[in-house]
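Here's the structure we're looking at; comments come further down.
Here the complex is missing a single protein chain, while all its other protein chains stay put.
Should a chain be cited, it is by its letter among A and B, assigned in written order, with residues numbered from 1 in that chain.
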Amino acid sequence: MSTTTEEAPAQRGRPSNPGERVAEWADGRLGLYKFAKSNLRKVFPDHWSFMLGEICLYSFTILILTGVYLTLFFHPSMNEVVYHGSYTPLQGVRMSEAYSSTLHISFDVRGGLLVRQIHHWSALIFIAAMIVHMMRVFFTGSFRKPREINWLFGWTLLFLGMFTGFTGYSLPDDLLSGTGVRFMEGAILSVPIVGTYLSMFLFGGEFPGHDFVGRFYSIHILLLPGMMAGLLVLHLILVFFHKHTQFPGAGKTEKNVVGAPFFPIYTAKAGGFFFIVFGVIAAIAAVATVNPIWEMGPYRPDQVSTGAQPDWYMGFSEGLIRVMPGWEIRAWGHTLVLGVFIPLMIFPLVMMSIAAYPFIEAWVTGDKSEHHLADRPRNRPVRTGIGVAWLTVYFILLIGGGNDIFATHFHLSINAITWFVRVSFFVAPVITYWITKRICLGLQRRDRDKVLHGRETGIIKRLPHGEFIEVHEPLSQQQLHVLTAHAQPKPLTLAPEVDENGVARKAGPIAKVQARLSQNWYGEHSQIPKPTAEEYEEITSGHGHH
Amino acid sequence: MTEIGSHNDVPENLPEHGSDHGHEAARKDPFANPGLPPHEFRRQDIDPKAARHSERVVTGLFVLSMLATIGFIACFVIFPVDKIVYIFPFGHVSALNFSLGLTLGVALFAIGAGAVHWARTLMSDEEITDERHRADADDQLRENVRQQWITGAKESGFGRRKMIRNSMLGALTLVPLAGVVLLRDLGPLPEKKLDHTAWAKGKKLINSNTSQPLRPEDVQVGSLTFAQPQGLEETQDDFQEQIAKAALMIVRLKPGDIKDKRERDWGHEGIVAFSKICTHVGCPISLYEQQTHHVLCPCHQSTFDLSDGARVLFGPAGHPLPQLRISVDGDGDLVALGDFEEPVGPAFWERS
C-alpha cells in the first residue's frame, strides 16, 4: 500500500480513512467513482413481486456454493464397486462409484446430507421462482420495449436451468434418475434418421455404458452453469441499464422511477434477502427429505419403481410423453416413432411460444414505444388470457406427468386421468382464455364504475322519501389516476383499398392477419372504454354521488 | 392529511416534504397524476424510544445469528454422523442433519431479517425519484457512429476486396468442422447393435432371483418370474448394457386363455416369455395383473395384453412387446430357441 500512495497524484491529499484509501486506489485503476456516481443511489421501486427475480438469483448462488462443496466428495464415475459404507440396507450391493460416493456424502460426510438437500431444494425452488418471475413480467407487460432482449435472456436462463437440473438429477446414478436417463435414450432414439447415432454418441455406445455420468458431470458443473452465470450477469446489467419498471401511481410516470436508493436501502434489503432465502432453504433441508437416493437403490436397467417421475420442472414434458397416443409409422424398412417424437418436439415449442411472445405482441399491436409503467393485467385482457391459457396447458401437462400419483391419492383411474389430460390439452386453454378475458373486462367495468361513481362503502342510507341507497365515496385523486393511467391503444386498421388519389392498393395477406389480430387485441370486444374527464365532470358536478 | 412537518419532535436531518405540484393540474384534469404524496414519518422517525427498540431488535437478530453459528459448530462436533433421533413430527431423523440445518438456517435467516428490519425501520424510507433516459441515441450521435463505421469499412476495403472477404468467410465457415470431427469418437456407430440381445438358441432361462435354470414345473399359472440369459454375470463388464436389452418377464397362462396363436406356439405349455423392456422408451415394464393378464409400464402407463401377443391396449407405446421363443432342453430346463426376432425396447429409425 505504501508504494501506491507514493505513486498517487499529489493533487489530492491522502485520505485518513483506510476504506477511502482503498477506494482511491481502486478508482485510479477501475474508475470506481464514476461507476459509483451513477449507481450508488440508483432507484429501485419497492414491490413484493419485484423480489421474485432475487429469489432466482439467490437460489442460483446457493446452488453454486453448495454445488462446489458437493464436487469435493462426488466421484463422477460409472466404475462398479461393491458398497461397504455405513448404510446397511445396501451392504454388499454392486453399484457405480457415482452412486456410492453420493451415499458417502449422505451418510459419512458430516453435513454432507444437509448440503445435498440444500442443493436439491434450491434447484426445485430456483426453477419455480423463475417461472413465477417470468409470469410476473408477462402479466404486467414488463417485457415490452426496451426489455425484449432481457426477456429472452431470462427465458434462456429458465431453459438452461431445466437442463442443468435434469443433468444434476441424473448424476447419482440411482434407480429413479437412471430410469429418467433411459427415457432420454428412448426419446433420442425416436429422432428420425440420426436418432441411433445421437444415442451412441451420447452414451459412448449402448445404453447405459460407462460414460454418461462423467459427461453429464462436466455439462452440469461447467458448461451449463457457466453459460447461466454469463447470462445472469447480462440480465442484471440490463436491469440496471433500463432501470426497473414500476406500477402506476402517484408521482410515477413513464419518464421517472420512484423508489428507494440502491445504497443503503436496497443493499440492506436485497443483501438481507439473500440470507433469508439461504436460511429458509437450509431450514427446509433440515426438516424435509429430498431425493433419498438410498431408498431407490443403484441403477439397473432391469429394475424400476412405480411413481417414476422427473423433478417437477420436467413434469410438463413427462405429461406430454404420457398422454401421447402410440403412433408409429412403418414404411420402406424404417420406423417413424411419432408417439415419442411429437411430444419431443412439442416440448420446446411450449417453451418457445412464450419466448417469442413479446415480438408477436409488438407486431400485432404495432407498438414501437418504450414502456416503463407496468400494466395492470386486467387492462390487457388478451395478453392476460393468453398467459392464463399457457399456464393452463402447463399445469394440465403437470397433472399428466404425475397421473399415477394423482390416481392413487385421489382414487382415480390412470386411464381416466390420461383421457382427461388428452382432451383438456386442447379444450381447457380455450376455456380459460375466454373466462380470463371475461373476468378482465368485468374488472375494467368495475374500475370504470368506481371512477365515475366512487367506492361502494357498504353503508346503506335511507332517504327522506323512504328510498334506500348505498353511499358511494368518491375516490382520491391518486386512486382516480391509477385506474385511468393506462393507455387504450386503437387497433391497427388496413389502409383504405383506394387511396386519396384514387389509386387501388392491395393489402398483403400478412397485413390482413396483423389487422385482424390487432382488432382482436384492442378492438371494442377487448377493452372497456375508460372514463373520460368529461364523463367524470358531468357525473360529479351534475348530481353528485348518489 | 395530518401535517407531520409541523410536529415538534421531528429530527432535523429529515428532509422537508409535501410539494403538491399535482394540484394545479388536477383542476384541469381530474385523472392527472397528483405527484408524489408527501412523505409520512414512521414511529421510529419521530419517537426515539421506538427507534431504540428497533435498534435492539436488529442487534438482537445479529447476536442470535452469532449464537446459531456457534451452535452449528457445536452440533458438528457433538453429534456423530450416524446418530438417529426421534423428533416429533419429523420421525427418526439424523441428529446431525437436523441440528446443522436448523442452526445454519437460523444463523443465516437472522442476518437477513436483521438487515431488512434495519432497512425498514431505521433507514430513511423517503422515496426518491430518478429520471429515465431513452436507450437510443440522438441523431447527431447516430450520424457520428455511422461515419466512424463507414470510415472503418472503407479503410478495410471489406466491400471492395471481394476475394479477401469471400475467402475469409469460407475459412471461418470451415474451421468449426474441425471441432465437429473431433466429436466423432464420442461413441461407436450404431450398426446392428440395437437389433440383437444376449439371447441365442439353446441358452437357458436363468431365474433372476435364484440364478438357477428355470424349469417348466417351477412356473405356476398366475406367477411372475424374471429371467436373464445363461452366462450373463453381474460382474461382467457389459452386464448393464446386456441386461438393458435381455431382461425377460415370464408368466404362465392357461393355454385356453391365450388368444394369439403365435404366442401359444412360441411358449411352452402356456409359459410365455416377453421382453421386460417397454417398447415405448425402454422402462422395465412388469406391473403384471394376473387376473386381467395386463402388464402396465410404471413410467408412461403403456398397457399390454399378455394373453394376446402383448398387444398394446393403452398408452404411448407403438408396438407389442417382443416375445422370445422358448422350449425345454434335454435337462428339462427352459431354453431360448433363438434371439428375439425383432429389436427389443424403443423403436428407432432403422427398425423395420
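Keep this in mind: a contact is a pair of C-beta atoms (placed from the backbone, for glycine too) under 8 Å apart; a residue touches a chain by one contact, two chains touch by 3 or more.
Simple rule for what comes next: contacts and distances are computed from a predicted model.
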One chain of this complex is missing from the view, so tell me which of "Aromatic ring-hydroxylating dioxygenase subunit alpha", "Amino acid ABC transporter permease", "Cytochrome bc1 complex cytochrome c subunit" or "Imidazole glycerol phosphate synthase subunit HisF" is its UniProt name. "Cytochrome bc1 complex cytochrome c subunit"
I'm checking contacts with the chain that's been left out. Which of B:72, B:98, B:239 or B:266 qualifies? B:98
Given B:43, B:133 or B:201, the residue that touches the chain left out of view is B:43
I need the residue numbers on subunit B that touch the omitted chain, in ascending order. 2, 4, 40-47, 84, 90-94, 97-98, 101, 116, 120-121, 125, 207-210, 214, 217-220, 222-226, 251, 284-292, 294, 296, 298, 301, 303, 314
Go through subunit A and note every residue touching the omitted chain. 46-52, 54-55, 88-93, 106-107, 113, 117, 121, 124-125, 128-129, 132, 175-176, 269, 272-273, 276-277, 280-281, 284-292, 295-297, 300, 302-313, 315, 402-405, 407-408, 411-416
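By our rule, only the chains that are shown with their structure count from here on.
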The distance between the C-alpha centres of subunit A and subunit B, rounded to whole Å, is 15
In the complex, subunit A residues that touch subunit B: 41-43, 86, 94, 107-111, 113-114, 117-118, 146, 179, 182-183, 185-187, 189-197, 199-209, 211, 241-243, 250-261, 264-265, 268-269, 271-283, 285-287, 300-308, 318, 321-328, 330, 333-337, 339-340, 370, 372, 403-404, 414-415, 418, 451, 477-478, 480-481, 484-485, 533, 536-537, 540
Note: in the complex, subunit B contacts subunit A through residues 22, 26, 29-37, 76, 81-82, 90, 94, 96-102, 104-116, 118-120, 123-125, 127-132, 134-135, 183, 186-190, 193-194, 208, 226, 228, 234-235, 240-241, 243-245, 247, 276-277, 280-287, 298-302, 312, 314-319, 345-352
